[in-house]
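And now, subunit A:
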Amino acid sequence: MKRSSINNNSEKVFRLASTVAAVLAALMVVLIIIFMLLPSLKALVKIPLRELFTTRWNPEGYSKSSWGILPFLAGSLWTTIIALAISIPISFLAAIFSTQFLPATFRPITDLFFSILAGIPSVIMGFLALTAIAPLLAKTFNLPSGLTMLNGGITLAIMVLPTMVSVLTDSFQKIPQIYKEGALALGASKWQAAIGVLFQFVKPAFISSILLSFGRAIGETMAVIMAVGNVAMIPTSPLQPGETMTGALAIEMPEAVANSLHYNALFLIGFILLIIALLVNYLSGLITSKVRVEIQ
Partner candidate 1 sequence: MLNEKISEISSLLSEMGGLVEDDIVRCVRTLVEKDPSEADSVINELEPRINALEKQIDEECLITLARYQPVAHDLRRIVAVLKIDKDLERMGDHCENIARRAKEIIKEPLLKPLIDIPRMAETAQEITRQALDSFFKEDTQLARECIDKDILVDELQEQIIRELISYVLADPSTMNKALDLIFTSKDLERISDLATNIGEETFFLVEGSDIRHLGPKDQKE
Partner candidate 2 sequence: MKKRSDSFWVLLSAICYFSAVVFVIFVAVHLLRLSDGKLSLSFLFTNPDDGMTKGGVFSPLFGSIYLTLWVLVLSAPVGVLAGVYFAEFAPDNPITRILRNAIRTLSGVPAIVFGLFGLAFFVRMMNLGLSLLASALTLSIMNLPVIITTTEEALRLVPNSQKEAAIALGANSWEVWRDVSVKYASSGILSGIFLALSRALGETAPILLTGVVFYQPTVTLNPMHTFMAMPYHIFILATQHSKPTEALPIAAAAGFVLLILVLLARIFAFLYNRRVQRWL
């Protein structure tokens, strides 16, 4: 009897501590939103919405500052879309190869390689873009500098590849063997089984992995800074330089005076990034949870 009351204490402490931790975590979510929102609102009050969607960004202009974020939006979109265009087919094919055609004994090694690829710090990827990919592009396309949208796109493609591959291989691997064998037993080839049947299972994960990669690519900072040249203009071809939203933040924020309009405007860009990230994650979560229900 006595013992059981001791027990109850340990249980109560345990329960209380974890609840407190959860509340703390929840509090952080709220704080992030508040502290991102407040300066952004200040910026929105000062800067007319119309002006945001112009092509000129000049916060410290002599006569008049201009706050057009379109160059950054364009830079982010260019790099992100190039990255996805490259990484989607590659990761899809790589995932099929590693799950369907590679002997199972290789799979842990594969997983490790992709996990390592995902773990390469973004500065190192940026370093690579700067020292390996850009010179190659410059040579190939005969450009003065390889620091272009394409360079950023390729770098980002490599960076999101492991996420996509691992989401895809995970969901390919979760498909019970009997579905593959079911297709083979009906006279399908391995490729037909993978594309016709197994891919049906993977579809939602596929879409969600694209969304996730989109979020990652658009939010990536250091690698992109080092890859794209950072010129606040709207690139009209992948072979032109540009600057992304994240790049603008990382480069200008350290110099911005606290609570100035510049500072607040940069927070506004950050807030836009936050919204995009939340949206993308929310959508991909929606898809995955729907899949969970279906598989049950």
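Everything that follows uses one rule, which is that a contact is a pair of C-beta atoms (placed from the backbone, for glycine too) under 8 Å apart; a residue touches a chain by one contact, two chains touch by 3 or more; residues count from 1.
Behind the choice of candidates: all candidates are chains of the complex that A comes from, given by their letters.
As the structure is a computational prediction, the values presented were derived from the model and not from experiment.
Visitor: Which candidate, 1 or 2, sits against subunit A in this complex?
Guide: 2
Visitor: Inside the complex, what are the residues of subunit A that reach candidate 2?
Guide: It is residues 7-8, 10-11, 13-15, 17-22, 24-26, 28-29, 31-32, 35-36, 38-39, 89-91, 93-94, 96-98, 101-102, 108, 110-124, 126-128, 130-132, 158, 161-162, 165, 189-192, 212, 215-216, 218-222, 225-226, 246, 249-250, 253-254, 258, 266-267, 270, 273-274, 277-278, 280-282, 285 of subunit A that touch candidate 2.
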